[in-house]
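Heads up: the structure comes next, in structure tokens.
Only a single protein chain was left out; the remaining protein chains are all shown in position.
On to chain A.
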Amino acid sequence: MKMEKWRWSSAAHRLLRLCSNPLSDLRCSPKLQNSTPSGVLYRHEGTCEWIRPFIGQQKQHFGQRSHHLWSGNCLGETPGIQNRFFGATATKIERNSKFATLNSNDISYFKEILGEKNVIQDEDTLLSANTDWMHKYRGSSKLLLLPRTTEEVSSILKYCNSRCLAVVPQGGNTGLVGGSVPVFDEVIINVSSMNNVISFDKVSGILVCEAGCILENLISFLDNRGFIMPLDLGAKGSCQIGGNVSTNAGGLRLLRYGSLHGNVLGLEAVLANGEVLDMLGTLRKDNTGYDLKHLFIGSEGSLGIVTKVSILTPPKLSSVNVAFLACKDYFSCQKLLLEAKRKLGEILSAFEFLDEQSMALALSHLEGVRNPLPPSLHNFYVLIETTGSNESYDREKLEAFLLSAMEGGLISDGIVAQDIQQASSVWHIREGLPEALIKAGANYKYDLSLPVEKLYNLVEEMRTRLENLATVVAYGHLGDGNLHLNISAPQYDDAILAQIEPFVYEWTSKNRGSISAEHGLGLMKANKILYSKSPAAVNLMASIKKLLDPNGIVNPYKVLPQSMIH
């Protein structure tokens, strides 16, 4: 069982640094609002930048609203062009001219099939639906649709396909790579209204529900019945299961319960032409033909819209123990991981690491956090969690493991949480790191999968490259070989970016790692896939995309490089 509530970070307080340029309110200028169908992200050139205050919602990651202004003629932006943030050289995307633009007939049609209430054109609602969770990307969609049934989703897609209207599927809008918001004026199909639990089998633990169910609600639903969801992430208060499945969300429990590819037993998806693909099986084993659901898991909504999910849920176990340990060097962390897997075996449920810089950051920027191992900072910290069914047995096992680790010199110090409160305080240190990074200023965030032995070498190389320019902070799911590399600086600066990209991607590629371990490609890394996948593989992906979505209307501009789709 996870101690969800108490591990969430509290509301973020964002620094507002107003730039001297009076164009700081540019985003709301009338000119922008009328400039459809252009995308309106401006590229930072000079020193002028500002960060808007963000009223943090509880239980979520926090991102920087990065509005960069042209140092020069800010309004000289050619309509139809969007510059992406992270490219060291801005890669311009053009709105695909073959997509139609909305007209009043379209609106009437949608109102007919969905009802007036579920066809949203109201500016305020559209503003938040157009903006991603990290406030890095904003589209200019003029229409938000809220279907309530699969049939409605099917009618919408069928119509859009016939009209060649681009659409973007949206759920909780908590993605970190700009995949859930429009790039230009794509119609937003938001499945939040489809939030029913269809069935739950108390014996097998198989849950069938609609795509719009919020993860936290599913967790509470299952909690009352003695089960848990096989995934857990910080965004659980807002993210929806359809999105989780579409992005193959990882999270903190992957080490124990595996990825969604293993836990999802079936799903129902609607293809670009409106065809409903019913693969909503509830069977644990079914080797009949090609297992198509895996195409939809992790394709980030680019092959179709997931409308129902059937997922296997593990039973809730009562005994949870959390240990927070200090290691002298990274090599010890690795050995500790091996030992933990061997000695703790089936009860190991999480293995996270953070380095000294992460701890320093957490202590200085997070509220209510104290150093569990005072007085000094250690080089590395490891958080180990065990989940089992027998409290005393698990305790014994954990303590035996810790004793041998200490005697073997793998850990120099550590604590074991004595109650849920202490456990969640310890988790808060790890889970609050994204928040702490935001508070510290500008944050370049990378999510990489690397061989465990080499993982920290990248961090050390980045430190050498950046020297005094920025602080490199590293933490992550060591148990899964997933590094969250974060570069923190007082302000965004292209000089820093130049040192980071494309070096980080090339380094990862050279070591056969993944440039996106769990966050996905979305818009942010749409042109980076070749760092981690061969051209042959990407070509095949493009063929599949063309097969399932010939007009390319579903979530365009994302996941795969534009050049390879057309």
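Methods note: a contact is a pair of C-beta atoms (placed from the backbone, for glycine too) under 8 Å apart; a residue touches a chain by one contact, two chains touch by 3 or more; residues count from 1.
Operating definition for what follows: contacts and distances are computed from a predicted model.
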"Histidine-containing phosphotransfer protein", "ER membrane protein complex subunit 2", "Electron transfer flavoprotein subunit beta" or "Light-mediated development protein DET1" - which is the UniProt name of the missing chain: "Electron transfer flavoprotein subunit beta"
Full-complex contact with the absent chain, from A:V197, A:I420, A:V452 or A:L469: A:I420
Given A:E123, A:D329, A:E391 or A:E453, the one touching the chain that is not displayed: A:E391
Full-complex contact with the absent chain, from A:S319, A:N379 or A:N511: A:S319
Residues of chain A (touch criterion as defined above) contacting the omitted chain: 1, 3, 5-6, 223, 318-320, 324-325, 370, 372-373, 391-392, 395, 399, 402-403, 406, 411, 413-422, 424
